[in-house]
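Every protein chain of the complex appears in place save one, which is left out.
As written, the chain order gives the labels A and B, with residue 1 at the start of each chain.
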Amino acid sequence: MKPKRILMAKTGLDGHWRGPTIVARALRDAGFEVIMIGMATTAEIVAAAVDEDVDLVGLNIGGHIDVALRAVDAVQSAAPEMPIFAGGTIPPHACKQLEAKGLEVFPPGSMLADIVDSANRLTGLSEAP
Amino acid sequence: MRAKGPDDTVQACSDIPLKPYYTAEDIPSAHAARANQAPGEAPYHRGFHPSGYRSKPWRIFQLSGFGKPEDENERIKFLLKNGETGFIMEHDRNTADHCYNVDHPEVLARREDVGLTGAVMQSVRDTAICLDGLPMDTSFGHAGGAVVQHAPFALAAYWTVAKQRGYDLERLAGTGQSDFNLTYLGCITKQQIPTDAGLRFNADIIEFCTERLPRWVPVSIAGYNGADTGLTPDQELGSLFANAVEYLDEIKKRGRIPLDVAARGCGGVSFRASIKIFEEACKMRAARLMWSDLLKERYGITDERVANLRIHCVTAGSKMAYQQPMNNLVRGALMAVSAVLGGVQSLGVSGYDEALSIPSEHAHQMSVRIQQILMEETGLTDVTDPLGGSYYVETLTAQLVEKAWTFFEEILSRGGYLACLDSGWLHAKAEENQHKEFMQTESGEANIVGVTMAHDDSSPFEIDGFIGSDDAFDVALERLAEVKRSRHEKGAADALKRLEQVCRSDDNIMPVMMDCLEAEATLGEVGDVYREVFGDWRTPIQS
Partner (left out) sequence: MSDSAGAGGVDDFTARRTLAKSISAIESGGPEALAIEQTALEQPGSAHVLGITGPPGAGKSSLISALLPHALAHYGSVAVLAVDPSSSVTGGALLGDRVRMDYRHFDQKVFFRSMASRGHQGGIAAATRASVNVLDAAGWSLVIIETLGIGQVELDVMALADRVAVVLNPGWGDSFQANKAGLTEQGDAFVLNKADRPGLEQATILLEQSLQCLPTADPPSVFPTVATDGEGVPELWQALARLLQDAPRAQRSRRRSAAVWEGARNQLLQDFDAFLASPDPPTKADSPSENAADLLQRFYQRQD
């Protein structure tokens, strides 16, 4: 079975790396190929998602929701079939906006097991429960 | 939350097994003799002043700021009115940490983020707006500049405003931070000067303050930023002193100022106060003891005034939960208790909305109220070092000291603190601990109330994240254009040119930085000089 590929990007310029690193490690340990891109602009995220032909895009969101929404829109327009999930310090109102765009959202306190489950589901490795 | 060891023993965060109870026999003999010293006596783990908080309460010192400089000014005034006894200027991370102006492509791509975590201050005019009407002469001010490459600019901006208002720099009290743990370990920026250039900046600041601002705390090593990235309390201590050694050795090598004066300057530090009350209180006690021993043994400094380690403490932001945020009021209060029991000089309590956003006005007010309740109502301030002599506390203090020195020695054996940042060794340590902590929570070994247990799906106390002002970017862009239009252009260009020359030499960067600020050079222009001269630090982490 070919491993699934996940792009992990940070939309903001805030360099807290703890959360994304722990998540990336959990995803790698679950058998995913995790492509780290770090802090990236919308254009950089889209270019990376396309070149790397990933099965899933993971966005770490730490700033204003509009910046993240712009990245979501751009990925969805460039590669409509590519699923996206998001994590980070995302207040409730912003979670709702992301969910409305079809994203699965993992605010602080989310369990790694749930994030890995979501990655399995979104990349077609497992069925929705 | 009780972390268990392999054979069901109970462990402290610092990987020290805890007994069910302690007796006099448990206190390591080497420490037992010293443990009986009174507060005010070396090795000072019990504090420097016998009268403790009776004679000098801790400073209520809250991180604050967002939006435009006037938004931040308003919030600081609100906090001072509510009882804060110092003030901290928080700068916008997008611009400040990277030394970018708002028209930099990286910032333009994220314009809505601008002002979300602090005010945008691109020139001395912005700093003047932020400081409008604030008691710079009577209050202890924190000028910002937490990130190393930003510190010279932020400090010079603050001092330039002070000069413009006619204050004597010789009498000005305050601090910046210029913290390596934040810059290179905890919150790594997209672009940053390399660590050796950072060390040079900090040594320059220490020398400049020694000569011109004797009451200023020039740099403040923040164990907090190591701890909240994953370092355990013993590692937080060990790495903090390994960092201090890096500064002092550099000052000694340069030989331009007396080492004991520099050591006094390095002795204003910050720690994280986390949720394990006794271990955290022991950490503050251990820190004072270690500093006094380090100065004596490594540098032959015994002057009591120099050995006086002043500790600012911030409660652990990462312990604040997203779920059921009102629970965080309790966590904030208890973490503050651990700091107060540890005898700290200054304290900030994280907002109950920490996991959602920067603090709302109400969250900020509650952080002040928590401190006021502890100070005024609880009797915590009645007796100095109330934990002193407890079998458990003295044992754990001694064990922490021992483990911290081991970590300190390991860092030094790996080429020192800077080398361990460059190689990523410290990052790997922090990540390993974080991973372990996550796994304990995932497996149910450790609980977080409201997160892994005691769920409450429809809490009536739910809150949303605070969003500051929505015009920070637009106003900053206008003001940037206005500064460039109305300043004396040749003066600014000359100052920047001299800055570049100084950066390429061994001269102290601060005098020319003062000139740059007076000439109204902007943050991004200063950053461009750094990028040209120093290049970029190669981050050892992958995300």
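The criterion applied here is as follows: a contact is a pair of C-beta atoms (placed from the backbone, for glycine too) under 8 Å apart; a residue touches a chain by one contact, two chains touch by 3 or more.
Remember, it's a predicted structure, so these values are computed and weren't measured experimentally.
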From the list A:Leu13, A:Ala30 or A:Ala68, which touches the chain that is not on show? A:Ala30
Which listed residue (B:Phe48, B:Phe140 or B:Phe534) would be found touching the missing chain in the intact complex? B:Phe534
Residue positions on chain B contacting the omitted chain are 194, 423, 534-539, 541-543
Contact residues on chain A toward the hidden chain run 2-3, 5, 24-25, 27-38, 40-41, 44, 47-48, 50-53, 78-79
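In this text, only the chains that are shown with their structure count from here on.
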Chain A to chain B, mean C-alpha position gap in Å, rounds to 31
In the complex with chain A, residue positions of chain B that touch it: 93-94, 97-98, 105-107, 109-110, 112-113, 116-117, 186-190, 229-230, 318, 321-323, 355-357, 430-431, 434-435, 438, 441-442, 448, 451, 462, 464-465, 467, 541-543
Across the complex, what residues on chain A touch chain B? 8, 10-18, 20-22, 24-25, 36, 38-39, 41-43, 60, 63-64, 66-67, 89, 91-94, 107-109, 111-113
